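Of the protein chains in this complex, all but one are displayed in their positions.
So, chain A:
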Amino acid sequence: MAQKALEYGLKADEYQVILNRLGREPNDVELGVYSVMWSEHCSYKSSRLHLRKFPVTGPRVICGPGENAGVIDIDDGQACIFKMESHNHPSFIEPYQGAATGVGGIMRDVFTMGARPIALLNALRFGEPDHPKTRRLVEGVVSGIGGYGNCVGVPTVAGETNFHAGYNGNILVNAMCVGLADADKIFYSAAPEPGLPVVYFGSKTGRDGIHGATMASVEFSEDSEEKRPTVQVGDPFAEKLLIEATLELMASGAVAAIQDMGAAGLTSSSVEMAGKGGLGITLNLDKVPQRETNMTAYEMMLSESQERMLAILKPGREEDGYRIFKKWGLDAAVIGETNTSGNIVLLHKGEVVCDLPLAPLSDDAPLYDRPWVEPHAEAPISHADVPAHDLNAALLKVISCPDEASKRWLWEQYDRHVMADTLSDSSTGHDAGMVRVHGTKKALAVTSDCTPRYVQANPYEGGKQAVAEAWRNLTAVGAEPIAITDNLNFGSPEKPETMGQIVRAIDGMAEACRELDFPVVSGNVSLYNETNGISIPPTPTVGAVGLLKDYDQRVGFNKVQPGQVIILIGETIGEMGSTLYLREVCGIEAGAPPRVDLACEKNNGTLVRRLIKTGVAKGVHDLSDGGLLSAAVDVVLSSKVGLSLKNPTDLADHIFAFGEDQARYLIAVDEASAHLVVAQAAEADVPAAVIGVASGTDLTYAGLSLSITQLREAHEHWLPNYMAGKA
């Protein structure tokens, strides 16, 4: 068994803890249960200590981390439930199914709590375009995301996509789901009392995905292709049925507790429901609907077959359940009962195949204070080391590079309008996706952000920046930023340098969350993202939600009119380290990333939100990748209007144009209100300068002059050409 424990991913000392606790050797099924519950994926054993640094409460937080998803108050008795989760390893092995089931899994986390999913987002990181696997991975992941979300009928409204050699052997697929519920009808997983029926419903259990959670917790190597059988297969139609049946079952009043079968399937759902309730649970595995014959108890408990739920019903409500499951054509069975034993007992073919005390599964769960060293931080780069290049060529290069080029080829494969409440999406020229809260004047704004090259160059500042940019994107559409979910993607925590990245990125994120009143309400940690010993760039993705009380007050950068004046909000000192200009135009990947001054961030953003609310700001765009000119191009292309910009500072023209200083926005205002805005900004201690005007059909700046057509061509051509094999 000790050898088997190693094969199942348990360390020798972890196995010893189990032996000491049980006073005997666990059998195969029991070992399987322990190994998945104690996998990194389920136990957060390397990160838990540091996750405690996040602020998790706030006036709008209804439920923070620890449940299936986070819950926030969005007024009028309504709640928003959301979470982001990774499906990195499966997507690398089998991109279509890996990505599809990633979307399915995150939706289940949200509707399990009683919310109808109303928006999807995704954050994708692929290897360098020239890598032989990249094109096929992009193709598969994108069609998997679309194939699943489109069929279920939830709009995919926002996302981000990067390409970097650091992801060649380990892509990242992070999916986020946002749902809507009544604040007094949130469902939790803790079993409330003994003697209640445990009902399984949804798809049948097969042999797919066995030990998926364990796979997600180890490094990749050359033979990872052999792990293809551990990738689950998704059925979006079954998910659609599951959503409707689950919400109907909840509305019927029959549900006492509920949990989806996600990672570690039946094991994790039953252990969590009984464990959190301080009860015991007995399951008869003969009753589990099975897709294949002769399945062993071990296989059933470890299967990660998709689209399955476990519910504990209130006494005598089984018939309500069966009526609803029959209506939606779902398999269902009472497979067990809660009790006071404090143990999980599994029966199979008349034998007890598992009898484990539940408390130790969580109480004894390993918690590591992994050794870490201060991670490498890039030194600041001097302006003298950032050469000037022809501005026309430089801008075209920046807006057509893989990270910055239009991702139209991707998002045109996602249904962005189903549910008929989409106000903005990837195509519309807004910094965040927005969906209406159906039947109200409210809207939710959603965004996903991380700049991995900043985190790589300085995990602490990069962590801060990921949170700040999400906050800024919500601000830029006029929303009140409320809370975030985080998806922490890193390499092996057993390497002190990587662990240092984890620790310092979390420190930075936590500080930004505190300063911006932007608590973390849910999250996911994905470690061991490395192949053959090479770690991915640290990528702590932030998914964020904000609220607009009146969506008529929303703003984008798609309606800037000729004659409007362009004002730059925020200070520009010329942060050139780790910028796109430096990497794409100068070929240098170095330099300290832009500093994030959280007080400025808050102050500037507050002013921008006020200008939006009062109707003064007619167009708003935050400045991020590629700096001022890159943002200007977005405005030009979305609004179909030229911009004439100037450099009012002493900085060299290329520095002002491409610096990626934080806490900045471009805003467009009517000419008559421009001086007022500048005065208002001065009063609020916010740097603001008129830098140009909207006019004509060209973007002009310090000798640069490019037409809308030239800009569109440069921005749009890269990805479709690449996917067609031409780039």
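As a working rule, a residue touches a chain if its C-beta (ideal position, glycine included) is under 8 Å from a C-beta of that chain, and two chains touch if they have at least 3 such contacts; residues count from 1.
Going forward, contacts and distances are computed from a predicted model.
The chain that is not shown carries the UniProt protein name "Phosphoribosylformylglycinamidine synthase subunit PurQ", picked from "Phosphoribosylformylglycinamidine synthase subunit PurQ", "Peptide ABC transporter substrate-binding protein", "Cytochrome c oxidase subunit 1" or "Autoinducer 2 import system permease protein LsrD". Interface note for the absent chain: among A:G146, A:G169, A:G500 or A:P519, the touching residue is A:G146.
If you put the hidden chain back, the residue from A:R48, A:R207 or A:K240 that touches it is A:K240. Check A:L19, A:A377 or A:M419 against the missing chain and you find that the one touching it is A:M419.
Checked against the full complex, the one of A:Y8, A:Y551 or A:F658 touching the unshown chain is A:Y551. Touch with the hidden chain on the side of chain A covers residues 143, 146-147, 150-153, 235-238, 240-241, 244, 328-329, 411-423, 427-428, 436, 551-552.
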